[in-house]
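What follows is a single structure, and I will ask about it in a moment.
The complex appears here without one of its protein chains, the remainder shown in place.
Note that the chains are named A, B and C in the order they appear, and that numbering of residues resets to 1 at the start of each chain.
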Amino acid sequence: MAVFGSLSQPLPADPTPVETPSVDWAAAAPLLVLVGGALVLMLWSSFVRSRRATHLYTAFTCLVAVGAIGAVVPLWREVQDADRGPFSTFGGAVGVDGFSLFMTVVIAVAVALAALFIDDYLRREQLESVEPFVLVLLSAAGGVIMSQANDLIVLFLGLEILSIAVYVLAASHRRRVTSQEAGVKYFVLGAFSSAFFLYGIALVYGGTGTTNLIEILEYFSTTVVTDDGLVLAGLALMLVGLGFKVAAVPFHFWTPDVYQGSPTPMVTWMASGVKAAGFAGLIRVLVLAFDAYAVDWQPIVFALAVATLFVGAVLAVVQTDVKRMMAYSSINHAGFVLVGVQAATDQGVEAALFYLAAYTFLIAGTFGVITLVGRRGDGHHRLDDYRGLARTQPGLALVLTLFLLAQAGVPLTSGFFAKFYVIVAAVDAGSTVLAVVAMLSSVISAYLYLRITVSLYMSDPTEEGAPRLRVPVAAGIALALCVAVTLVAGVWPGSIAETARDAVPVLAAVG
Amino acid sequence: MVELVVFAVAAAACLVGALGVVFSENPVHAALSLVGTLFGIAVLFVAQEANFLAAVQVIVYAGAIVVLILFVLMLLGVDRVENLRVEPLVGQRAAAAVLSLGVLALVVGALASTGYEVTGPVGELDVTVADVNRLGESLFTDYLFAFEITSVLLVIAVVGAITLARRPRGEEIVDPGQAEREAQLARRMAEAEARAGGDGAGEGEGAEEAEGAEAGAAGEAAAEEVTR
Amino acid sequence: MMVALEVTPAWYLVLGALIFSIGAYGLMVRRNPLVMFMCVELMLNAVTLTFVTFSRMLRDTGGQSIVVFVLVVAAAEVVVGLAIIVALLRKRPHATADDVALLEG
Partner (left out) sequence: MTDVVWLIPALPLAGFLVLLVAGRRLGEPGAGWLATAACGGSFLATLVVYAGLLGEEEHSRSSVTTLFEWMPVGDLQVDVGFLADPLSIAMALFITGVGTLIHLYSIGYMHGDADFPKFFVYLNLFVFSMLLLVLGSNLLVTFVGWEGVGLCSYLLISFWFTDEANASAGKKAFVTNRVGDWGFLLAIFLAFATLGTVDYGELAAGAGELAGVTATAIALLLFLGATGKSAQIPLYIWLPDAMAGPTPVSALIHAATMVTGGVFLMTRVNPILAAGYDWAPDVIAWVGVVTAFVAATIAVAQNDIKKVLAYSTISQLGYMFLAVGVGAYVAAVFHMITHAFFKALLFLGSGSVIHGMGGEQDMRRMGGLRKVMPVTAATFIVGWLAIAGVPPFSGFFSKDEILLYAWGSGGAQGRALWAIGLVTALLTAYYMSRQVFMVFFGEPRWDEPVAASAGAAAADGGEAGDGTAGEAGHAEVRPHESPWQMTVPLVVLAVLSAVGEVINLPFTDDLHFLERWLHPVVGANEAHIDVATGTKWALAVGAAVLALVGILVAAAVYLRRRVRAVEPSVLAHAWYYDEAITRFAGGPGTRFFEAVAWFDAHVVDGAVNGVAALVRTGGRRLRAVQSGFVRSYALGISAGVVVLLGYFIARLYV
């Protein structure tokens, strides 16, 4: 074989036109709305001189999020229509199924909530600028790409789009060195883990000859694979990358530090949208494409889930910083979602979807309250800063209590059903041990939520002179929304659960 | 035979470069070593009939990315020599060595399990078409969507850089306990350097120790600054 | 003699794994954030080499296309990563990776 052989080949004299794949623009509409919205926002902001325009940016971002949800509606109808059903487009790179649409809505909601919390924060911290909104929107675009990715490389790009924007958001409080520290840590570890993820894709590519999930599935179903070392090693490395994104133990180390150091409303987005997108990717890869390897990955996901549940619960209990507590608590929640993924059944996916939907509102609301309690400088996050909040801000304390109870899984809140569905799915799939472990961990973490509640109600404020909190309008709207969903889904979970049931992921061929 | 020589030279360049990145005390040298690896890989691309990628590799990586890194190094003056004999985290080196060897062994094990062969279906490549044409066709058919969304990535890079480049308004915010922690970290570093300095008895030790002391002083100065 | 020394794809794959591991090791032992960053670049390059090798073995252009995307990702990561590091170093000149450990526990 000649080394420079190909250079000597002549170019074809008459290049035949390349047949490009058919593109269903409607299928990409939610994504286009998000990206387009971000671009318009950026363009628009260059004409606005006033520093007071943040309100407008917030409103516009929410509008974009609502627009993305609106764009989902006709697609959802189409997908649920028996004649049409789920389909793929862009040459099989984009899958439009109930699952991707469901996750798109969850992500869009997370965008809106995050924007509402960012609004006042920027003014309070003298950081007024349009970029956080643009970055959240673009990051959300990455999340949407991940949840509809039918190709590993698309998934990787989605992951990077999602992450890189978030690295910036983490480091964006320019007056706090801890914010930059969070950015550096998140970035270095994120780049490290995505290198592993990419290597995993490479090995899967070598093992199956393709990166397209549909083709991978086809390959597994048509070929009897005897030598699957590459596929298995690739799967292991991809699990590392995705496990990092969803903060599964032992890939969780960044979470507490980054959550604590980052500007709190950005954490709202990290904990809700980013985590949801990570799980979307995880489910697409594991449950859809590597279904044939379920017996191989189930035990390891089992182990990850157990470790995640326990490390999250146990470490949360010993913290003194509320942001850190909630970071560990979110690790614990990730463990619960992993319990659903581990089931590797439609019911498990459904439960995971319900969990993610409910959790998005819960955690966004929780960090929303934390944003407000953080006060100017975003530094009042010790447990002592929450003492006697019920005295000075009874409404806010009540809202936080509700979120905490819901996270503990108390009935009549969405958190209860989230945990319930996940555990039912695990029991039905035969993972009774995992169900038991999950519930044990929730017993431990109940103590944590109680600890915060107790300091809300039981103690007197430490410093009398602390500036009085006020709840800004935008944050108030977001909190009201979170409370409403938490309660409604707690009393009548059917609405979300049935939608989640229709949102089964499917790998459909191009059509 | 030619291929063997090409591979041997390029692989050597890659490995020497890679080791250079890891073991150069001077970050500028590390960056230059990185260029060695990048060139080596570009050569290996050519050896595997990926000529276009080789060109892109040299232009983008060596030409843009490394230059950017070097630019930052020089701009911020962070080209201070890193004393690699010092390891403040106990056991970090050994654990890192074990784990990276583990990764290597396991990956090679996976590759070996299939006899270093791919297990996927081998395609039919039209060898008469130049790789640029094939690549172009691939990018605009199978990878059309991926190609389009890379634009989002680039937009984020620009917006992100702008966000972070802004100068902060107002004083730096220091949390309670933060100054103590910073002083503690600086002390830890100074102790580690002192330990390393005590162990070795080579020449040029004095210069390094002075540097270490300077670093400690700088850390303390930073801590003091924060306390203010 | 010659037969034993024919260059097979295995050589490329093992070389990729080697560079990848060296990069991973470097990230864990270096303290200069910029050098850590170069180590990530090493790892990414190892992967691109693997992709190209697989691409040739599979007689498929897909692997090469992916390398293009990896290049873009690497470029974007560099821009943002450097920006973050610069933002940090502006506040704490000469800070190493070990000095940014204010958040812990």
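Quick note on the criterion: a residue touches a chain if its C-beta (ideal position, glycine included) is under 8 Å from a C-beta of that chain, and two chains touch if they have at least 3 such contacts.
Owing to the predicted nature of the structure, the values given are computational and were not obtained by experimental measurement.
J.: Who does the absent chain touch among those shown?
T.: Even though it is not drawn, that chain still touches A, B, C.
J.: Thinking of the whole complex, not just what is shown, which of A:M439, A:L469, A:L487 or A:A508 touches the missing chain?
T.: Considering all chains, including the one not shown, the answer is A:M439.
J.: Among A:V18, A:V318 or A:A484, which one touches the chain that has been omitted from the display?
T.: Spelled out, the listed residue whose C-beta touches the missing chain is A:V318.
J.: Which one, B:A64, B:L106, B:L125 or B:I162, makes contact with the chain that was left out?
T.: Once the missing chain is taken into account, the touching residue is B:L106.
J.: Could you tell me which of A:V188, A:V246, A:V274 or A:A406 touches the chain that is not displayed?
T.: A:V188
J.: Tell me which stretches of subunit C touch the chain missing from the display.
T.: 24, 27-29, 31, 97-98, 100-105
J.: On subunit B, where is the contact patch with the chain that was removed from view?
T.: 89, 92, 95-96, 99-100, 102-103, 106-107, 109-110, 113
J.: Quickly run down the residues of subunit A that touch the omitted chain.
T.: For subunit A, the residues touching the absent chain are 184-185, 188-189, 192-193, 196, 228-229, 232-233, 235-237, 239-240, 243-244, 250-251, 253-254, 256-257, 296, 299-300, 311, 314-315, 317-318, 347, 405, 410-412, 416-417, 420-421, 423-425, 427-428, 432, 435-436, 439-440, 442-444, 446-447, 450-451, 454, 457-458, 460, 492-494, 497-498, 501.
Please note the rule applied: only the chains that are shown with their structure count from here on.
J.: Write down the chain pair with more C-beta contact pairs when A-C is set against B-C.
T.: B-C
J.: Please report how many Å separate the Cα centroid of subunit A from that of subunit B, as a whole number.
T.: Between these chains, centre-to-centre, one finds 28 Å.
J.: Report the inter-centroid distance (CA atoms only) between subunit B and subunit C in whole Å.
T.: 6
J.: If I count partner chains per residue in subunit C, which residues reach a count of at least 2?
T.: Residue numbers touching two or more other chains: 20, 23-24, 37, 54, 57-58, 60, 62, 66, 69, 73, 76, 80, 83-85, 87, 91-92, 101-102, 104.
J.: What are the residues of subunit A that contact at least two other chains?
T.: Expected reply: 153, 157, 160, 164, 167-168, 171, 174, 177-178, 183, 199, 203, 205-206, 209-210.
J.: Please output the residues of subunit A touching subunit C within their complex, sorted ascending.
T.: 153, 156-157, 160, 164, 167-168, 171, 174, 177-178, 180-185, 187-188, 191-192, 195, 198-199, 201-203, 205-206, 209-211, 256-257, 260-261, 319, 321, 324
J.: Within the complex, which stretch of subunit B touches subunit A?
T.: Per the touch definition, subunit B meets subunit A at residues 2-3, 6, 46-47, 49, 51, 106-107, 109-115, 117-123, 127-131, 133, 136-137, 140-146, 149-150, 152-153, 155-157, 159-160, 162-164, 166-173, 175-176, 178, 226.
J.: Quick one: which bits of subunit B touch subunit C in the complex? Just the residue numbers, please.
T.: Listed in rising order, the residues of subunit B that touch subunit C are 1, 3-4, 7, 11, 14-15, 18-19, 21-22, 24, 27, 30-31, 34, 37-38, 41, 44-45, 48-50, 52-53, 56-57, 60-61, 64-65, 68-69, 72-73, 75-78, 80, 82, 84, 87-89, 92-93, 95-97, 99-101, 103-104, 107-108, 111, 116-118, 120-125, 131, 134-135, 137-139, 142-143, 146-147, 150, 153-154, 156-158, 160-161, 163-165, 172, 178, 181-182, 185-186, 188-189, 215, 218-219, 222.
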